[in-house]
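Left out: one protein chain. Kept in place: all the others.
Naming follows writing order (A and B), and every chain is counted from residue 1.
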Amino acid sequence: MADAAAVDHGHVTGTGLSNNKLLMWVFLGSECLLFGGLISTYLIYRSRYADGPAPGDIFDIPFTSVSSFILLMSSLTMVLSLSALQRGDIRNNRVWLLATALLGSLFIGGQVYEFTTFVREGLGYTTSPFSSAFFTLTGFHGIHVSLGIVMLVSLLISSFRGTLTKERSETVEIVGLYWHFVDVVWIFIFTVIYLVPSPTS
Amino acid sequence: MSTTTENVATQDAAHEHPTDARYIRVAIVLGVVTALEVATYFVNIPGVVVIPVLLAMMVFKFFYVAAWFMHLRFDSPMFTKFFVAGLALATLVYGVLLTVFEFWTKG
Partner (left out) sequence: MSDTRELEVPGRPLGVYTRPKGNTGWRDWITTVDHKKIGILYGVTAMIFFGIGGIEALLIRLQLATPDGTVLGADTYNRVFTMHGLTMVFMVIMPLAAAFANYLLPLQIGARDVAFPRLNALSYWVFLAGGLFLNMSWLLGDSPDGGWFAYAPNTGVVFSPGHGMDYYVLGLQIMGIASLLSAMNLIVTVLNMRTPGMTLFKMPVMTWMILVVQFLLLFAVPVITVALFLLMFDRNFGANFFNPEMGADPLLWQHLFWIFGHPEVYILILPSFGIISEVIPTFSRKPLFGYPFMVFSGIAIGFMGWGVWAHHMFVSGIGPISVAAFSMSTMFIAVPTGVKILNWLATMWGGKIKFTVAMLFAFGVVSMFTIGGLSGVTHSVAPADTQQTDTYYIVAHFHYVIFGGSLLGIFAGFYFWWPKVFGHLLSEKLGKWNFWLMIIGFNMTFGPMHILGLQGMSRRIDSYSPGFGFEFWNMFASIGSFIIALGVLVFVINVITSARRARHEPPVGPDPWDARSLEWFTPNPTPVHNFDDLIQVDALDEFWHRKYAEDENGRVVRVASAEEVCQDGSATDVHLPSPSYWPFVMAAGFPFVGFGLIYTLWVCIPGALLILMAIYGWIFEPTDDPDGPHGHHADGLSDHDGTQAPSEAAGETVEEAPVG
């Protein structure tokens, strides 16, 4: 293991890596177990739809494809906002941060629309094990996205205050890591839950 | 006292940053793959074929977001190790769980 000292914001760290960034990656490692549990629960229960709609009956793939694409593009805008700040381009940093927050909000809006539609079509939270597992999994994901939006807005506010400078780009990077992870979880969910053929009643 | 004027980790100086154009290209590829994935919904392909194909495309997208957008390709291997550790452990443990529930055979 490298024991050569390297500089991180004025501190010496054994690996030469930033404490904060390492912390975020450590956290993301643990999040894999969280989402894995929710996804597994869904997979076990997807065929147990009681008297309610089955997944194959109710999913609206075209709609969800659009919102998935939106979230995917928000990862692009996120990384563009980071790259702008790393260049010292404060203005574009703000533009892309705002874009990411907006795309994320659009995704959440899409989720809300999708959920309310499902409820109207007879798939409530308590309808069946399938429904509980579906809404819990996607709900947890949605909460993660929402918290991400809160962080993005906080960064925006910080930027308008003038405290989000090029030297602090690591903060944007770390929020970005969280954001991309949440996107990556959706990549998994979209494929495995929506696109992989599901049971129909 | 840490100073804001001091350079961000020397790591940054050492490794490259992709250009914005690069990022956009990656995003286009991801978009295309997503479109292909969605296309499978509209075409009648037997599950035995479509499922591995979908999973492969998913892994592809996963990898590209992690490698490029999350910068793992350019960063210290330590970060990749933590992420892979979590992923691998989750896959293993939950894979066993799904097996005990006969998910692969009974769905």
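Just so it is clear, a residue touches a chain if its C-beta (ideal position, glycine included) is under 8 Å from a C-beta of that chain, and two chains touch if they have at least 3 such contacts.
Nothing here was measured: the structure is a model prediction, and the numbers come from that model.
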Residue among A:T13, A:Q86 or A:S146 touching the omitted chain: A:T13
Chain not shown, touching residues in subunit A: 1, 3, 5, 9-15, 17, 19-20, 22-24, 26-27, 29-31, 33-34, 37-38, 41, 44-45, 48, 50, 125-129, 131-133, 136, 151, 154-155, 161-163, 168, 171, 174-175
Residues in subunit B touching the chain absent from view: 1-4, 78, 86, 89, 92-93, 96-97, 99-101
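One rule holds for everything that comes next: only the chains that are shown with their structure count from here on.
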Centroid spacing, where centroids are CA-atom means, of subunit A and subunit B in whole angstrom: 13
Footprint of subunit A on subunit B - complex, ascending: 1-12, 17-20, 23-24, 26-27, 30-31, 34, 37-38, 40-41, 47, 50-51, 54-55, 57-58, 61-62, 65-66, 68-71, 76, 78-79, 82-83, 85-87, 89-91, 93-94, 97-98, 101, 103, 107
In the complex with subunit B, residue positions of subunit A that touch it: 6-11, 15-18, 21-22, 25-26, 28-33, 35-37, 39-40, 43-44, 46-47, 61-62, 65, 68-69, 72-73, 75-76, 78-80, 83, 86, 165, 167-170, 173, 176-177, 180-181, 183-184, 187-188, 190-192, 195-197, 199
